[in-house]
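For this view, one protein chain was removed and the others were kept in their places.
Chains: A and B, in written order; residue numbering restarts at 1 for each.
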Amino acid sequence: MMAMADQKGLGRLWPLLFVAGFAALPWLTDDRYFLDLVILFFVWSLIVTQWNLVLGQAGIFSLVQFAIFNLGGYFTAVVGVHLDIGPAWSFLPAGLFCALFGFLVGLPCLRLRGPYVALLTLATSSVVLLLISADTSGFTGGGYGLYGFGDYGFRDLFGSFGKLVAHYYFALILLVLACWVAIKVMKSPLGLAFRALRDSEGYAGAVGISRYRYQLLVFTLTSFFIGLAGSFYGTHLGLVDPTGFDFGTLMLLLAMIVVGGTGTRWGPILGCALLMVLNEFMREIPQWRDMAVGGTVVVFLLLWPRGIADGLARLFRLITGRRSGTTPASAST
Amino acid sequence: MGAALIQTIYSGLVLSSIYALMAVGLTLIFGALRVLNLAHGALMMMGAYVSWLSAEWLGLPVFLGLPISFLVMMLVGFVMYRLMIGPMIGKPNWETNTFIATSGLALALESFALLVFGPRNQPQPFSIDGSFQLIGVTVSYQDILILVVAASALILMERFLSHSRSGLAIRATAQQPDAAQLMGVRQDHIFLLVLGVSSGLAALSGVLLSSIYFIAPTFGFHPMLKSFIICIFGGLGNIRGTLYAAFIIGITESVVSLFLGVRYALPIMFGLIIIVLIFRPAGLFGQREVVRL
Partner (left out) sequence: MSEPLLVLEDVRSGYDDITVLQGISLDVPEGQVISVLGPNGHGKTTLLRTISGLLRLRGGAIRFDGKPIDGWRVDQIVGAGIVHIPQGDLVFPQMTVKENLYLGAYLPEAHKRRSAQLEHVYRLFPRLKERAGQIASTLSGGERRMLALGRGLMSRARLLMIDEPSLGLAPLVTEEIYDNIHRLKEEGYAILLVEENPERVLDTADHIHLIDHGAVVWQGSAAELGADDSILTTYLGV
């Protein structure tokens, strides 16, 4: 999972171009549905890139990230409904709450080996969902969810369409910020050292790099950003409910990572775009969509396990004759 | 209160026998292939539907539902191995990939079932009505049927694993894969067999479990999760441990449900397992990284 194609110069330009392009979008169209979809794209991109950090970079096979996203939304909703605190104020606390949650989940889980982590995080998600939807006291809104917990106030300032645009930029900035921090972490001395020594745990321990600590750090940090995204999206929708935890959406997000490729930074975002297209086409026929998602995941894992981004990166290297900055390691388990 | 408790423990026992069937299949796959089969719940669900289909659509006698389901799902297990799991083993990241792939398959199968059968709950035809009283406990004939089927299946499994040539080969592959090959054991044949047997067991447990509750497209998910918790508790790959764990957890779940309500059963079980894992990372009966059958 380690091929990091990192072209200098031109490589740095692409992300800037994309951000600029997306930033210009609200001035080019006033199709609300489309803009709303792009907001979802930003949010989901954030989730999958952060999740990919956990999966691909830190090598933690965790499935709880999706639940954490929902928890971010629920935190804001609960605090809004029961404590009358507006989303603007609960935004950061939501992130912190999720970071704490991630930390607490990571503490026991990360001490264990691969399959245990996967199962336990999956079970954690299911339990969180169960506890939330089973609650009849009104605290979490049970099966009905919560709504009416306020918003950021953009509507009063800019009007209805202005609110949409404001949320649009909010999400875009959040995505850029999260990616930037992710890159910083990966390129930090700790991150680089960890990458280099990922497969030789004994040696890593000998030179003072604790795999456990690094993984816990990545886990907590990504939970923070995912929580922020959850808080934002809950506010944007104006509603949180248990259907957000739906298994089909979890697999959709995983599919984005699989299709895009875990080895590259931007792969998941590409996967996100592609799968959102699929998702849109099949919105009316959810069972077919789920089958398509499941089938896509299986097919890609069988035939193109490194994802599209890896294939594209290789193609690019072939065409330009460049060599990548780091050598792809033929990963052994 | 006492009577309710005894009834609860008794129900827990019946449920545990089904859990044992579910969990043993899962732990077998992990032991021999090191694969976590997230499609296990979907296979259970399919098994339940096959039994239903054979009675409702094909008009076959109801009691044939069980063996037909077993055979059909065993074939599905073979196909699943040949087409999906087998090709992935040994490639980079295969542990993660098989996990995700089986999840994807589970989603696809559940959606397919939803499409074909609709979301309504169906009753499981493989059941007997009626009950009787035994020392103040209501025992239904269905319970007896479940216990008999489960016990028979587990006993047959035990004999198979300890006395047959293939059974020994499966255990050998789980305990020491390279040495097993050096004895002439063909790994791919063993994997195929394990997938088939495990899927068959999933079918049995699906039929039995749905006879207590009902058949529905997603009914296999939570039982599968419970099975995994049981496997972890008993030590992944450790059949004996898994059996003990199934009964401990099954009865505990029943008792907890009695006092706190059914919905808190899974969260509490889960909380318990986290605590156990903190002190014994390989499960209550498991050993570090050593796989036993």
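Everything below uses one rule, namely that contacts are C-beta pairs under 8 Å (C-beta built on N, C-alpha and C of every residue); 3 or more make two chains touch, one makes a residue touch a chain.
Model, not experiment: these values are computed from the prediction.
In the complete assembly, the contact with the undisplayed chain comes from B:A172, out of B:L53, B:A172, B:I229 or B:I251.
Looking at B:L5, B:V116, B:M183 or B:I275, the residue that reaches the missing chain in the full complex is B:M183. What subunit B contributes to its contact with the hidden chain is residues 165, 168-169, 171-172, 175-176, 178-186, 290, 292-293.
As a convention for this text, only the chains that are shown with their structure count from here on.
Note on chain placement: the centre of subunit A and the centre of subunit B lie 32 Å apart, centres being C-alpha means.
Every residue of subunit A that touches subunit B in the complex is listed here, in rising order: 1, 55, 61, 108, 111-116, 118-120, 122-124, 126-127, 130-131, 134, 247-248, 251, 254-255, 258, 286-291, 293-298, 301-302, 305, 330-333.
By the touch criterion given at the top, residues 30, 34, 36, 84, 87-88, 91-97, 99-101, 103-112, 114-115, 221-222, 225, 228-229, 232, 236, 263-264, 266-267, 270-271, 273-274, 277-278, 281, 289 of subunit B touch subunit A in their complex.
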